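Here's a structure for you.
For this view, one protein chain was removed and the others were kept in their places.
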Amino acid sequence: MDINTKNLKKNAFRVTKVRGYTASRVRIPGGHLNAEILEKVADIARKYGNGTVHITSRQGFEIPGIPFELIPKINEELQPIIDMLEINQPVRGEGYSASGTRNIVACIGNRVCPYACYDTTAFAKRIEKAVFPHDLHFKIALTGCPNDCAKVRMHDFGIMGMTMPVYDPSRCVSCGACEKYCRRKSVQAIEMVNERPVRNEEKCIGCGECVLNCPTRAWTRGEGADKRYRLTLFGRTGKRNPRLGEDFIKWVDEDSIIKIILNTYDYVAKYIDKDAPGGKEHIGYIVDRTGFEEYKKWALKGVNLPPGAVVYNPLYWKGIKYTEMTL
Amino acid sequence: MGYRLSKDGLNAVLAEFSRHYKLYAPHRFPYQGEHSDTDSIRYAEVKTVDEIELGEKSSHTFKEALIPISETLFFFTEDNIKESDPVHTGAIIFLRSCDLHAVKRLDEIYLNNGADDYYYKRLRNNVKFVLLGCSSPFENCFCVDMGTNIINEYDASLDVRDGQYYVDCKASDWNSLFQNHAEEILDVVPSHVDKTPTRVSLPDTNTIDTVTVIKSSMWDEYDSRCIACGRCNCSCPTCTCFTMQDIFYTDNGRVGERRRVWASCMVDKFTDVAGGGSYRNRYGERMRFKVLHKVVDFKQRFGYQMCVGCGRCDDVCPEYISFSHAVNKLSKLSKEGRKQ
Partner (left out) sequence: MSLNEYVPFLSKILSVQKHTDIEYTFRMAYEGSVNPGQFFEVSVPKFGEAPISICGYGDGYVELTIRRVGKVTNEIFEHYEGDSLFLRGPYGNGFDLDEYRGKELVVIAGGTGLAPVRGVIDYFASNPDQVKNLKVIAGFKSPSDILFFEDIARWKKTSQVILTVDCGEADFECHIGFVTEHISKLKFADESNAVAIVVGPPAMMRFSTLELLKMGFEEENIWISLERRMCCGIGKCGHCKINDVYVCVDGPVFNYTKAKNLID
């Protein structure tokens, strides 16, 4: 049996423990899918695999137990799924083009969750369109609100929904719900002064609890669809130095986020360790090498931040450094 | 007199109205709902018919035009009290039948219970009502059982069918205006519903044993289910309670105002007396107080039901507590109580 494993991986198939058998990896950008796709995945698993499916930690399906020789057939069967998910595909009919950039993960978002500040899947798909497919090892995740159910701080780019609360004093009944929920569930950014809430703009994390709990619509999300986010950078899992992503910009908009991600591809292309194993190096290690200022220069190139956006400076990452540990 | 008007014709009438009145109507505020990417439908000042939300029920009511959510009564300067200006000196309110019935309840409290309310009266004095027809009920409506599905006292009515606007005008001084802009003069009967999916059976307020009802365990479940947020009160067209507030302006402590803001009998502090006393600390007790106020106490005092069956309290409750369900439970309980 002669298999080019490099090509295999780039086509979203895996070298498995069992010789002669592969697993097909089906990405679902943003994690939300038409239930019809589930049926197609089940069909493939039953017809060509061993009848089981693994739900991956990055919101995909892995269908194991597929003989290598069936790969072209599987790619044919995957085509309707790829079409339904509107996945960027260089050549039609040849399956997923897997690569360094990982499936973009999203929490359930405001299609379902009452706390979410935006449609996480829609934004995930927008980013997918802008960056896929790409060989560089990027991990991007989106979460609807500061609860961070998607654990976006463990990704290179963490996108967290924010609500910019707008207060209309003429609709306020001084019930104190905003103050109470902000104090008990969030960051105590609201104080009652003269029977009315006063929001500490610096403290506010944009969770939206004030809006969610206001009985009169004195607190709203403003007049338009102007969505804002917190962007965190370079969190990671892994062997050497796992760590949480740090805040880069709060109250940033979608266009700026996409531009920053694209700029980062250019930056990594220039500075990546050419000898990195498998051509794969977490961005954070590259930034550790070049210094954050150099990264920032690249990241913000041509970015027009919206009014109100706040850029954090300087950024320091912590985490566990196993290479420096002594017993 | 009845009229059929095109959109342009109706807008011409509204433009003429706007010269003398503020027009208050249900209005869709995009993105201003509780949750992200949801709209809020509540009352606003409008100028054209496109700004009026005719399809959906508003979460908040016309009441804001008669009892502003927060209303300054007067300003304190160093040694002077200066009365505030009214938010309008004349208004036309567009509202559905249940809400128009609610106006009578507001009048009852603000004009007939104790002394006249000066601030209510100055807004109420020059208000006209345009009845919005209801061609079908919404999920939680129970106007038919409350007898509020039909009303004949209005200044004009408005129904829309196939892009044409149908008006029944009862205000004689408006007839020539409508006539000037009408496509057709015809008999118009405002649409109304005569069946609702939600039904309520009301307790007999003559025979109800209030003490037994108050002490019943039927209210206990609400101790844990209710979160005392006050949404039901804020969305109710007949809730009239308010709290007085004195404020000194933070930038100039010598100047301030006395205002009143809506109050909610479900929210903490409603019954607090100076020195730390309070009543109805359990949420179930508050639920009981509210339900009895709406379907028992008010009727015993004024002879007719306070609740108009708009169902907004059910629409807005985040805990899915149904007022109509509670009323039905209450009626069952009061019937059983009588048999024993």
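As written, the chains take the letters A and B, and residue 1 is the first residue of each chain.
The rule is short, and it goes like this: contacts are C-beta pairs under 8 Å (C-beta built on N, C-alpha and C of every residue); 3 or more make two chains touch, one makes a residue touch a chain.
Source: prediction; values computed, not measured.
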Which chains here touch the chain that is missing from view?
B
Which of B:Asp8, B:Asp50 or B:Asp246 contacts the chain that the document leaves out
B:Asp246
Which candidate, B:Lys104, B:Arg225 or B:Arg280, sits in contact with the chain we can't see?
B:Arg280
Of B:Cys143, B:Cys265 or B:Cys310, which residue touches the hidden chain?
B:Cys265
Residues on subunit B that touch the omitted chain in the whole complex?
73-74, 76, 81, 83, 109-110, 113-122, 210-211, 214-215, 240-248, 253, 256, 258, 260, 263, 265, 270-277, 279-280, 285, 289, 292-293, 296-298, 300-301
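Just so it is clear, only the chains that are shown with their structure count from here on.
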CA centre of subunit A versus CA centre of subunit B: separation in Å?
45
Using the touch rule from the top, collect the residues of subunit B that touch subunit A in their complex.
29-32, 34-37, 40, 42, 59-60, 68-70, 229-231, 233-235, 243, 245, 247-248, 250, 261-264, 267-268, 316
Can you tell me which positions in subunit A touch subunit B when the two form their complex?
110, 114, 116-119, 161, 163, 169-177, 193-195, 208, 211-218, 220-225
